[in-house]
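With one protein chain held back, the other chains of the complex are shown just where they sit.
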Amino acid sequence: MKKPAIKSIPYEEFKDNETLESLIAELNKERTNVLVSKLDDLINWGRSNSLWSLTFATSCCGIEFMAVGAARYDFARFGFEVTRNSPRQADLIMVAGTITHKMAPVLKRLYDQMAEPKYVVAVGGCAISGGPFKGSYHVLNGVDKIIPVDVYIPGCPPRPEAMLYGMMQLQRKVKVENFFGDKNRKHSRKEMQDSPIIVTNVPDSLNEKKNQQ
Amino acid sequence: MFDFSTITTAIDQFLRDIMPSQAALLVECVLVALCAVLAYVMFAIVMIFMERKVCAAFQCRLGPMRVGPWGLLQVFADVFKMLIKEIISINNSDKVLYNLAPYLVVMSSVLTFCCLPFGEGLLVLDFNIGIFFIMAASSFGVLGILLAGWSSNNKFSMIGAVRSGAQMISYELSIGICLLTIVVMSGTMQISELVEAQRDGWFIFKGHLPAVIAFIIYLIAGNAETNRAPFDLPEAESELTAGFHTEYSGMHFGFFYVAEFMNLFIVAGIASTLFLGGWMPLHISGFDSFNTIMDYIPGVIWFLGKTFFVIWVLMWIRWTFPRLRIDQVVSLEWKYLVPIGLLNLLIMTLCVVMGWIF
Amino acid sequence: MDFKKTYIGRVIYSLVSLTTGLKTTLIEFFTPKVTEQYPENRKTQHISERHRAMLYMSLDENGNNKCIACGLCANTCPNGTITIKTKMVTDEETGKSKKVLEEYTYDLGCCMFCQLCVNVCPKDAIAFNNKYENAVFDRSKLVIKLNK
Partner (left out) sequence: MNPTFIDIKEFRQHMENLRRKGMDFLRDLIGMDWGDEGLGAIYALENTATGENIQVAIRCESRDNAHIPTVCDIWSVAELYEREIYDFYGIIFDHHPDMRRLYLRNDWVGHPLRKDYDESEALNPIRMENESPEDVQRPYEIAEEAQLKELAKQTNKIHGDQYIINIGPQHPATHGVLRFRLALDGEEIRKIDIHCGYIHRGIEKMSEKLTYPQILALTDRLDYLSAHQNRHALCMCIEKAIGIEVTERTQYIRTIMDELQRIDSHLLFLSCAAMDLGAITTFIYGFRDREKILDIFEEVTGGRLIQNYNVIGGVQADITPDFAHKVKEYCKYQKGKIKEYNDVFTNNIITQKRMIGVGVLTREDAISYGCTGGSGRASGWACDVRKRHPYALYDKVDFKEIIYNNGDCYDRFLVRIDEIKESIHIIEQLIDNIPEGDYKVKTKPIIRIPEGRYSAAVEGSRGEFGVFIESRGEKSPYRLKFRPMGLPLIAAMHKILKGAKVADLIAIGATLDYVIPDIDR
């Protein structure tokens, strides 16, 4: 079984290797071609080292995210510093902060706007489970209810090193994925079409989904 | 000094020997195009890496460190990723123009790139109106940007594109005036002759004050032409998310990204050709032994050294200053750069007429 | 007329202010960088003792803890991070039945690190440690059983 390597942290010291190993086992079931797998490794090397994140922050964790980008922690060392403001160009969305009922459709829409392959990292208690505001009437208890989450970084807010650690976890996950084959795409086209986002503030003639209904 | 044209002539001769001259020409064209595009991509990668490292150094951090030694392979990883990233097609966009726009931008910068004299005999396009061609070729890049903004069906893109139109067309004028200053001084528009004319001294020394002013104005205007801070309004991150390329993803966005860096390279390359002597080594009259040592350094290295120095200066500027507002950008051009440039042109003409240049 | 306000004055003043800026960044360009290289410095890095990254239960060598299953921590937690399962055990010597801890579950994914549970604990059975490397792929991995 291939073990994704990360510089300076041995494989064994990472948390949650079990989930990763079960993922590898699942992905490797159908794969036989050696050439394809070598190509996959190369592509995954590229992908995992070039995770450009969307600048998305709603609250406290966003400030820590900025701190990760600043001089002391400098995520540029990993090649993550190209934060894109347009979801089209981003590879991952770091959900840093509370997602409320009003924000939920916006987050979903941002996620849908991103180009494949795309990843989601839930940063901090709020994004993982609603955290401190679990009992509130206006807070979504965990972003995994509306978008698939790849890595959870607990903390309130997690310290910058913890965020970097989370990003390395994501790198590990990217490194075991297959580019060739249909496992790649997180959502089928069909699913995307059925997604519940309906744009309401454009003329009806332009709104295909509404017309379908 | 080594003349690269001996190699090219040899290849030409060889090809003509083995095939009819029409076919040889065709093969040469393909070869040259391949080399040019390869060099273009290579320099783009170097430039992106340099930008990230230099920017990090100005910001007291390290920059890419973990992909390869000192992060050397970082940009390659980005390229791999970009190549396989999904290209999203946008509903209700003008499909043809939308897909055409990034290629227009890249094409314009490749064309201009081909005019750069990397060494003696090492340039692709060299004809008697070289400077004029550079101006023309580089100015249709703005067309690509305008089309990108228009066809994306996105309001932010539209604002970005219109801003960029206003800005780039204005600043073209200043660039023209600065280049004209040098043309007046040298009396030629052909790139190779311009470099040749600097054998006995770079234009920035020969033309002293007016040339220095022209150089500074050229740097400012060139920076604006490449849409880089403090003139990065078309893609002003904090205002327009990503400006004219908001809706582009994958390699289409990659083209814009690469073209931006290569335009910077081209601006710096032209600056070093016209003001800093191109591939000519540094000579100080009187120090003969020094001059001989300088002569041993190949012209390509001289050219790249000068170019990358200018690029470094432009990056230094980019990572120091805040962004201007659109009306300030335009008023800077029309109220300051153009009048000063014109006056400077007049002084230069006077200098040439009176023989005050060295 | 104020020289600063004339055309030439404005040009000169602008150039001076711009060069000051350039000078400052140039000095920064050559000063040593402040970046801490995180995964490389894992062994040497200093994290404050008081940093709260995760709740833990101090166990002795036999795996016993000090918890008396009073439930104060679970009650005082603002958002139900802690759940305690207890069982009644009859002490063989005295014959009295006593409530003991069966399972102490802590949800790291929704803890807000407010320290109320630690403050309220009468036996100092729980405390926060500063081990912050906790990112996982699976939500259920964040729900941790603290006692053995």
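A, B and C are the chain letters, set down in written order, and residue numbers restart from 1 in every chain.
As a convention for this text, a residue touches a chain if its C-beta (ideal position, glycine included) is under 8 Å from a C-beta of that chain, and two chains touch if they have at least 3 such contacts.
If you're wondering where the values come from, they're calculated on a predicted model, not measured in any experiment.
Counted over the whole complex, the shown chains touched by the missing one are A, B, C.
In the complete assembly, the contact with the undisplayed chain comes from B:328, out of B:6, B:92 or B:328.
Not every partner is drawn; the one left out touches chain A at residues 55-60, 62-64, 66-67, 70-72, 85, 97-98, 100-106, 108-110, 132-133, 135-140, 145-146, 156-157, 159, 196-201. Considering the complete assembly, chain B touches the hidden chain via residues 58-61, 155-156, 159, 163, 229-230, 232-233, 236-241, 319-328. On the side of chain C, the interface with the absent chain consists of residues 13-14, 17-18, 20-21, 23-25, 28, 34, 48, 50-52, 76, 78, 112-116, 119-120, 128, using the contact rule stated above.
Quick note on the criterion: only the chains that are shown with their structure count from here on.
We define each chain's centre as the mean of its Cα atoms; on that basis chain A and chain B are separated by 37 Å. Note on chain placement: the centre of chain A and the centre of chain C lie 22 Å apart, centres being C-alpha means.
Residue positions 7, 71-72, 74, 77 of chain A are each in touch with at least two other chains. For chain C, residues that reach two or more other chains under the stated contact definition are 33-35, 37. Interface of chain B with chain C (complex): residues 56-62, 65, 316-317, 319-321, 336, 340. Residue ranges on chain C touching chain B, taken from their complex, read 11, 18, 21-22, 24-26, 28-29, 31, 33-35, 37. Partner chain C is touched in their complex by these residues of chain A: 6-9, 15-16, 19-20, 23, 71-74, 77, 125, 128-135, 142, 144, 149-156, 158-162, 164-166, 168-169, 173.
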